[in-house]
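Okay, so here's the structure we're looking at.
Yeah, one chain of the complex is gone here, protein chain that is, but the others are all in their spots.
Each chain carries a letter (A and B) given by its place in the written order, and its residues are counted from 1.
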Amino acid sequence: MSSAREKNKRPRSQHRSADVFSELVAHLRKNRGSLQEEWAQRISEARLLTAMSDEEILTETTSIYDNYVDVLETGAVEALQAYARNLSERIIPRGVETHEVIGIVLLLRDVLLRSLLRHFQSRFELLGRMLDAFEPAARRITVTVAVGFVHERERIIHEQQDAIRGLSTPVLPVREGLLILPIVGVIDPQRARQLTGQLLQGIRANRAKVVVIDVTGVPSINSTVANHLVLTVEAARLLGATAIVTGLSPEIAQTLVTLGVDLTKMNTVCDLRGGIEEADHALGFKVTRIDESSNEEKGW
Amino acid sequence: MQVPILKQGPYLIASVQAALKDADLIGLRDALTEQVGTYRSRGVIVDVTALDVLDSFACRTLSDIASMIRLRGAQTVIVGIQPEVAFSMVQLGLKLEGVATALDLEEGLEYMKRRTKRIHHGLYEA
Partner (left out) sequence: MACTKHEVRVMIKSDEDILAARQEGRDLAVRLGFGSSELAVIATSISELARNLLLYAKNGCIVCWAIESEPKKGIVIQATDEGPGISDVEAVLRDGYSTSGGLGLGLPGVRRMMDEFAIVSHKGRGTTVTTIKWKE
């Protein structure tokens, strides 16, 4: 990064570039107060950072401004990367979005640029050299902050996904020989594999002969997951268990048919209760209510 | 390596101990077919608990075993397929279609008793 900065130092005239930069930085520092205010106002006009309070915005914009000018001065992007990560970690849970972060950095760049134009307009040649120096540095800063934010977001999403997957096994032993696997939410291929693994292990551990896979809580499935469901039913059979799929919404049933999934390979029942009844039947259970009055009929 | 085959009443139980070469699988098929005839067994249980892989050749041979045993008037059930093995098999498209399966030896014997009892009664009903 610093070597790129070296390059920036020598666009036109080797000697004067260093001066140009220091004059640029000095100007930005001198006018810190008013430029920050202008920036904060532009942010609010653009309705960005609505998730944050005014004090928070003031604190963060102060830090960003100082970091921005520091990087312009030193070219040390590592410090900025660290700051960007840190900032992102703080604001992502607050609901700040990518477009907002990019937006405010671009607004700052705009504010600083206009300030340079206003102040140095009479010194045209110097202004030109300042812009030559400012533009690439400002661009690098914008990219660093934006990329840092996006990376942090992806990291957090990944962590959340792991946490969801880590929730204890959803395979429920209900009666002797009967397991229920309620599936809730959107299933991606990795989660599908995990669920199948848990189901098969559950069949072995519980010596289940019937498994009811309830997909009532699944809003939609794609062909990969649908085919995976068929494979799961087949794998369960290899372990000696019959699988009954319940809770297929009309939409999902339609999807399955359209995808050419062979529904004859699946035992389907429309709802969970029906599925359990069918399972009981298959297992040879009959569920009857214990009722006082029926004793009469038995002739006691 | 030969797979040990034990006679338990009217059934034969073949317990695979370790990964089998193609020739061993063929050998097992032929031995079972022969012994079902010799002992007039009603059922064959093949226990594959020890196998960590069931590839296309193994599945085809198990399928052949079931077919040939059926021709001899007996039932076959494959038991002990491990969860991970089962999942790999179905992903490869190996479903052992038409071949009975059960969780383990105990379940396999239960299955045999139910199935062969029906057939037995069917034959002797007046």
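General remarks:
In the analysis below, a contact is a pair of C-beta atoms (placed from the backbone, for glycine too) under 8 Å apart; a residue touches a chain by one contact, two chains touch by 3 or more.
Fair warning: this is a prediction, and the values are worked out from it, not measured in the lab.
For chain B, the residues touching the chain absent from view are 19, 21-23, 52-57, 59-60, 63, 82-85, 87-89, 91-95, 97.
Definition applied: only the chains that are shown with their structure count from here on.
Averaged C-alpha coordinates give centres for chain A and chain B that are 49 Å from one another.
Those residues of chain B that touch chain A in the complex are listed here as 79, 81, 83-84, 86-87, 89-91, 95-96, 101-103, 107, 111. Looking at the complex, you find that chain A touches chain B at residues 196-197, 200-201, 203-204, 207, 231, 234-241.
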